[in-house]
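With one protein chain held back, the other chains of the complex are shown just where they sit.
Each chain gets a letter, A, B and C, in the order it is written, and its residues are counted from 1.
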Amino acid sequence: MLILMKVGASDAQIDQVCSIIQNRGIEPLILPGEPRRAVGIPASLSHDQRVDLESVLGRLDFVSKITQTSSPFKLAGLEFHPEKTVVQAGNVEFGSGKFVVIGGPCSVESYEQFRKAADQVKAAGATMLRGGAFKPRTSPYSFQGLQEEGLAIMKRVSEETGLATITEVMSADKVEIVAEHTDMLQIGARSMQNFPLLIEAGKSGKPVFLKRGPSATIDEFLLASEYVLNQGNPNVVLCERGILAMDKTYMRNVLDLNSVPVLKELTHLPVVVDPSHGTGVASLVAPMAKAAVVAGADGVMIEMHPDPNEALSDGSQALDSEQFSALVGELRGLAEYCGLRI
Amino acid sequence: MLILMKVGASDAQIDQVCSIIQNRGIEPLILPGEPRRAVGIPASLSHDQRVDLESVLGRLDFVSKITQTSSPFKLAGLEFHPEKTVVQAGNVEFGSGKFVVIGGPCSVESYEQFRKAADQVKAAGATMLRGGAFKPRTSPYSFQGLQEEGLAIMKRVSEETGLATITEVMSADKVEIVAEHTDMLQIGARSMQNFPLLIEAGKSGKPVFLKRGPSATIDEFLLASEYVLNQGNPNVVLCERGILAMDKTYMRNVLDLNSVPVLKELTHLPVVVDPSHGTGVASLVAPMAKAAVVAGADGVMIEMHPDPNEALSDGSQALDSEQFSALVGELRGLAEYCGLRI
Amino acid sequence: MLILMKVGASDAQIDQVCSIIQNRGIEPLILPGEPRRAVGIPASLSHDQRVDLESVLGRLDFVSKITQTSSPFKLAGLEFHPEKTVVQAGNVEFGSGKFVVIGGPCSVESYEQFRKAADQVKAAGATMLRGGAFKPRTSPYSFQGLQEEGLAIMKRVSEETGLATITEVMSADKVEIVAEHTDMLQIGARSMQNFPLLIEAGKSGKPVFLKRGPSATIDEFLLASEYVLNQGNPNVVLCERGILAMDKTYMRNVLDLNSVPVLKELTHLPVVVDPSHGTGVASLVAPMAKAAVVAGADGVMIEMHPDPNEALSDGSQALDSEQFSALVGELRGLAEYCGLRI
Partner (left out) sequence: MLILMKVGASDAQIDQVCSIIQNRGIEPLILPGEPRRAVGIPASLSHDQRVDLESVLGRLDFVSKITQTSSPFKLAGLEFHPEKTVVQAGNVEFGSGKFVVIGGPCSVESYEQFRKAADQVKAAGATMLRGGAFKPRTSPYSFQGLQEEGLAIMKRVSEETGLATITEVMSADKVEIVAEHTDMLQIGARSMQNFPLLIEAGKSGKPVFLKRGPSATIDEFLLASEYVLNQGNPNVVLCERGILAMDKTYMRNVLDLNSVPVLKELTHLPVVVDPSHGTGVASLVAPMAKAAVVAGADGVMIEMHPDPNEALSDGSQALDSEQFSALVGELRGLAEYCGLRI
């Protein structure tokens, strides 16, 4: 940590900063400077020490700025865990060098609809099946999902087709039942900082698919993953799914593909891209899914629907069976070209 | 709803749009145009009808754009409820023409600290006491609050001082215990779209203080309030607390005071401003709190701490007792000048 | 400047950083640390030295982060110029403790329209007259202003009414003619980083009214003012006029009133607020103009039109004569309440 003084800070003020630090048993170091001096803290601080010092020193009139000098993510970061993590969910592996394609409808609407989707997903060559049972909807008047009934359908279809499944869990008290019925817990973008939910998902030991909040910074995203990891659950997959768009005329979100190489430089966790929610527009899904392969993602999550025109939610971004199948073919070719398996 | 066709859409394509609408028992109206035609739906649609049609029609290649023509918030909107709502929380009224000042520390740290804060808040002339028992923290390694012990302290201090209290509830399963110990449930900015929590807070009937998410649109904010209202709980106060800052050099968030007059044109619910979290910087709290009075807010929530230098969280934005007391005095004068009571 | 090394950086790598610095005749200082070490530069650097070092050191694999420790604005900053600047434009003073109200239409449309507006502005008690002669328009097919003819009208009306005038100049080659016809040069938000224009405005010595770009950080805003100040022209007034809105449903921009107290802590230059362009909505102008007084602004710029329904541009945010007059009255009362003259 580095505490930068304001121009003209007196020796007494420098002393005051040093005293506050020394009172906490930490040794400061005065850094001379023109026109400003600074006080450095050479020691590694715990998170609470950092927050404490930042609060106390940040209030002093003669302190100009405080800079953190150590990484806040102990478990997700590459610094202390340089080897890549492989996350196993059912019969699917993330981060193993095999490009994962997850497909399926926004909502589980009925056994027939979901089974049909599963058959198409499998036929296309994708390896994991998504579907929403509990649906987070901006309006209380929108379809909220089939809930427990949807989970039962997912389990049945998974057993019948052999496809691993993933679905969103929206609250801590549903983690157990969702974990019993599916292979992977999805934490949605709006729940990225639902800390009780993250802790419960961590405790479950079940693989967790954590979506980035639309306004979350990379640090906040990784710190959310720390909540899961810190419960002793190392099975976290990160998912980029679009950041807040200033211009919503032609897309609902801005898929931030830059986050893929950025995350790869910071963390050992696998990174997946969701171009369907990430753009909100069906015609953008294929180009951005393909770009995700090249940018270094470990997989993509694609919304498809056996009959998009009949979808109860988010139909406008779903691919139909033919479009989905064609895209999986293109992704396979591209992944092979890039030296990945699929 | 208005469905705008692309340039050159054929009669057959117009017919297809009309058929889709008619199949749902709704009568369309063709609107001629140069260079584009459009199809209008004169009838009032339910939310699910809108979502359904938007999904289905939005996928058609020859449809250019779909415009909604009715307000999505039935309960929060002024259209069907033109008179202002007054929300009672303990002995405090929001929206009654009396300007409300809520004060208190970020976290309840001990009985002594919180009682001291309460005495200072009361002495300054503020009427409601805030304090955090469950703390949503970006990092799992930060202080998470005293939790149930904090609630007990809040109840005791409220009984001793007569001040109404408010605290944040972070998950649906804690609504009951928080409701038993305090006068008002705060839904934090990161929980604004935690729908199970909103529903449970709605069911409790307890007054709800709903903070705007940092990236939430006004519509999303009002729709979140609909989740509470829709459970038969009319006691919702809206709180502006800063939107995402592109430039975090000098403030943590951008307090969006514009939202106060905007919300006043749309909803009958009271609107409160939190300049402490809304800016994240102690020196900006006073000017922005005063500006909030003039902009038409029904109250402010101000973070203060009996000894900010010892605060366990967010010390850098808290006012000390003297600053808080001086600010309440200024707010009182300004509110009176503006014809409000305080 | 502080150069933070990555975890595990070797002594040889620390030496390499020190050599690069020493080769430029600057003495580095090694700052020990756990888990990272850092290299500090105690000396005050010129801008080019900083940029140079940042580029060179920023490319080294073993450097984690570079932090600047000195203020980039030498002329606009309070550090080296603590007394407030008063800018005189015609008979109007900015920053003298007298609250300035600038009023007038978006565009100068004709002598009759502009003279009528001027009479209303004067009658309302405002002291400066605005009007656009050169109009920056998003589309080439929109009305581009009367240009030189508009300038002549401005000069005539100014002479007839005694009101000081301000108008936008969009390119360096028009600075001279605009300076001859009006009392103050406005640099529009879209031109905030038109550096040749800033330099020319600086050279003219004429008072400059610099609007913040909608996506400009505070630092970029102040650095733009440095371009003018650096030409020996100290007469710069800063104008907040709204930042980029993520949610454009109810306002065109987000007026960032927080920038007023932030700028007051950083610079000695006067700060004015434009709630008309800052929100883009007529009904938000009055509450936000009043809030600007309380937040510490030195003045406001308000768009009014003698007949808004006939305005050739931006009519939807303009006040009519009565609304404008009522608002000036309210501002006067509020300014007096706040201890300002008007």
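The definition used in the following text is that a residue touches a chain if its C-beta (ideal position, glycine included) is under 8 Å from a C-beta of that chain, and two chains touch if they have at least 3 such contacts.
For clarity, every value in this text was computed on a predicted model and none was experimentally measured.
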Full-complex contact with the absent chain, from C:S191, C:N233, C:T279 or C:S321: C:S191
Residues in subunit B touching the chain absent from view: 2, 4, 6-7, 29, 31-36, 38, 40-44, 65, 67, 69-71, 79, 244-246
Interface with the unshown chain - residue positions in subunit A: 215, 217-219, 243-244, 246-247, 249-251, 254-258, 260-262, 265-266, 279, 283-284, 287-288, 290-296, 334, 337
Absent-chain interface as seen on subunit C, which is shown: 46-48, 51-52, 54-56, 58-59, 72, 74, 136-143, 170-173, 190-191, 193-197, 199, 213-215, 219-220, 223, 226-227, 230, 244, 282, 308-316
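Here is the rule we use: only the chains that are shown with their structure count from here on.
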Same-site or different-site touching of subunit A by its copy subunit C, using the half cut: same
Angle of rotation relating subunit B to subunit C [CA atoms, steps of 5 degrees]: 180
Computed distance of Cα centres, subunit B from subunit A, in Å: 26
Inter-centroid spacing, subunit C versus subunit B (mean Cα positions, whole Å): 31
Subunit A and subunit C: spacing of chain centres that average the CA atoms, whole Å: 38
Residues within subunit B bordering two or more other chains: 215, 219, 244
